[in-house]
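Only a single protein chain was left out; the remaining protein chains are all shown in position.
Chain naming follows the written order as A, B and C, and within any one chain the residues start at number 1.
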């Protein structure tokens, strides 16, 4: 990547902001500064309108009705799947399964692939950077079947210990479950190289791309992993949308996960035949309007351009890092550079608990996240109970970072530190 | 029930229809007649606006943020849970788990309760009336653990064979999974009596209330079952919303289903402690906007009144049955009376395949469902590959039934039967 | 609507051509569309690379049955190579009416069954992957 844009942006941020009505809201009389994008993003008009259109013009259950409303809704839903497939460069739409979120995606793989492929004594390798959603399912699977969970550490800059990873993979592994970008620190892992290494060691590779797909171009054929999961709500789409991508050969061999309507082709009292991919994994009425919203979000992101968004975020990170480092008592966690990272900055102010900081920021209209970010193992590794996290997206501006920095000063004043 | 209203309705249907913009749509130049409510319902303005308000005014991830947007969204989400709890008269909100749909609800119980409680040789009793979503999960569980699946038949009117059910329960059963109202025939099962009988036989009882909760008052304390599931999208809420109700004592003892963010209280590298009920079962970012939509849908249904809606539907059923029975060559499946049923009428026209009928109806702007209604075992029992199904809701009118009847005549004319 | 069920389709539906069992069939295949309950069996007598005779049996909607009837007329006497070249577009075009997406499976069951009979294929070219 080696991005050079640092103080300039190629995005027309003013025009983008006009698409997000919520950014005009006031909190405590001050215009809101939304810097919790790693938790969830805001939604542009275009996405809300696409959803509204379904409800007002042709809503009907999908895949089932032999009438125009149902056919139009089905077409919109399957078109959303095609958009997801193109967005991540999946070889086939059959490999794209709609789920509620990244968490359900990991669980789908853990239940439908894991239970049949991970056996007593097998090794599952993962990292201390994982979100709980890509950690606890493997921890529990390991416990249930008697497998071993190996957790790779980070160095003091929050970068993955590649030496350790290589050593552990060499000992053999059935699965590597790894995040592409850390929601706690913003670190980006070189997943392409790592997947190749894991494959060479005979492991299947699942990539948690919840913090990558929204912020940087992701190409599943280039990454060459086996499974990849992400959530729509972090990329301008509504909560309730998300996807699992999996290699067709693996998906074909897997048992289903949820059983019920739509995922079967024939049921008798004694036996059931499954539907084709991807529907085999989509039981019951899908969140089809949320999925259509995800399709519209992808259109929006493509129109702006993922590379430009990524550059914009790195510019914001660079600006924020230099501002925070100038404030006495502020500690930044994770990489201090803008190489190989996404727009997440975790920090603490000495003498002020992150929750107190966030409460004071809120009074200033600045929304950040304070807590463990569903990342207990990482917090333990960093030796802190929690951090304050600012996370950026395409609509954020340098002015907003100044508002955050002012809020940091305000908190220090209140606490007299 | 023994409803007496047959030709009159207490609903102000004109006013209700004004809340549903989609009902003004035209299909092939004709005002749409939407009679596929058992598949999914349409949504009133009030629900769409409640969702829009979240996105435009205070959207943020729930349960996590120490700032006003997150607190407002969390409050709205948990208030939706309280509404669901009141709507079904749950003793506690802790017993209400948000899921995507009824299908996920049944699977949650099958994985989190079933895998630990159903053993080799145990008997699972269910019925031929079940939707695949309350059938296939049990069939697969039985297969996986070596349990026996017992499927209770219906009589020629489509009513459950209570004699057979009693006899099978007397032989012992670990679980009874039963639908409260059949989506294929409209039959309502006397679930309260049946649950008592099943409990006496030592069985745990799961009620699939997907076709009951939208259409008739449901009181989980009165039913006294152990689990009850339903989908929001069939009751004026968006797809993506739905709930499992379960007895607290059972839920407390159950292992979680999906693992990840939000459902845990503490994670170390070696072990995890679960969050309290109900969040123990809600991993990852919930479809919180869909859930808030479900809360608004419940407000709407309560303002209209569930009893009045039910009476209105039965009036429509009575009208439709008498009209259809007057047409030569039309066969109606299921009960020919309006007692103990919901607003679903399944029928066929001799010499015309249901899909051909539905295609012709669609040209007339009339949306019905043609197919097996995710109900293969029932179709096999009825000896037909598929039926044509009209299903009614609060906004349907007698005039619309006349449009359907006209379409039946049209189809007969086209096919010369 | 009159488009959709014009006389041509209804005629084939009500008076299916080449309907029944085929004595001396060399190839035969049964398939169904579980979503609709449409059922179809195609039986071929192939000799010397030609379809010498063909019959179908089945039940289901007008579209599926008429499509099968039309297809049998089309292939009788053709070489296997000619039969192999028949694709979904051609089958849909043969019906001469617009087929809505939800009914495409009905219309193509005949082709699926034919390919199954002739080559043991269960999908037609371009349809294996979406």
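What we mean here is this: a contact is a pair of C-beta atoms (placed from the backbone, for glycine too) under 8 Å apart; a residue touches a chain by one contact, two chains touch by 3 or more.
Here the structure is a predicted model, which is why all the values come from computation and not from measurement.
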Could you tell me which of the visible chains the hidden chain touches?
A, B
Looking beyond the chains shown, say which of A:220, A:379 or A:404 touches the absent one.
A:379
Residue of B:70, B:211 or B:231 touching the missing chain in the full complex
B:70
So that we can see where the missing chain sits, which residues of chain B does it touch?
65-68, 70-71, 74-75, 92-94, 265-266, 273
Touching residues (missing chain, whole complex) on chain A
28, 352-356, 359-360, 362-364, 371-372, 376, 379, 384-386, 410, 414-416
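Keep in mind that, in the parts below, only the chains that are shown with their structure count from here on.
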When A-C is set beside B-C, which has more C-beta pairs in contact?
B-C
With chain centres defined as mean CA positions, report which chain is farthest from chain C.
A
Would you kindly tell me how far, in whole Å, the mean C-alpha position of chain C lies from that of chain A?
47
Whole-Å gap between the CA centroids of chain B and chain C
38
Name the residues of chain B that each touch 2 or more other chains.
355, 359, 371, 376
Where chain C touches two or more other chains simultaneously, the residues are 34-35, 100, 103
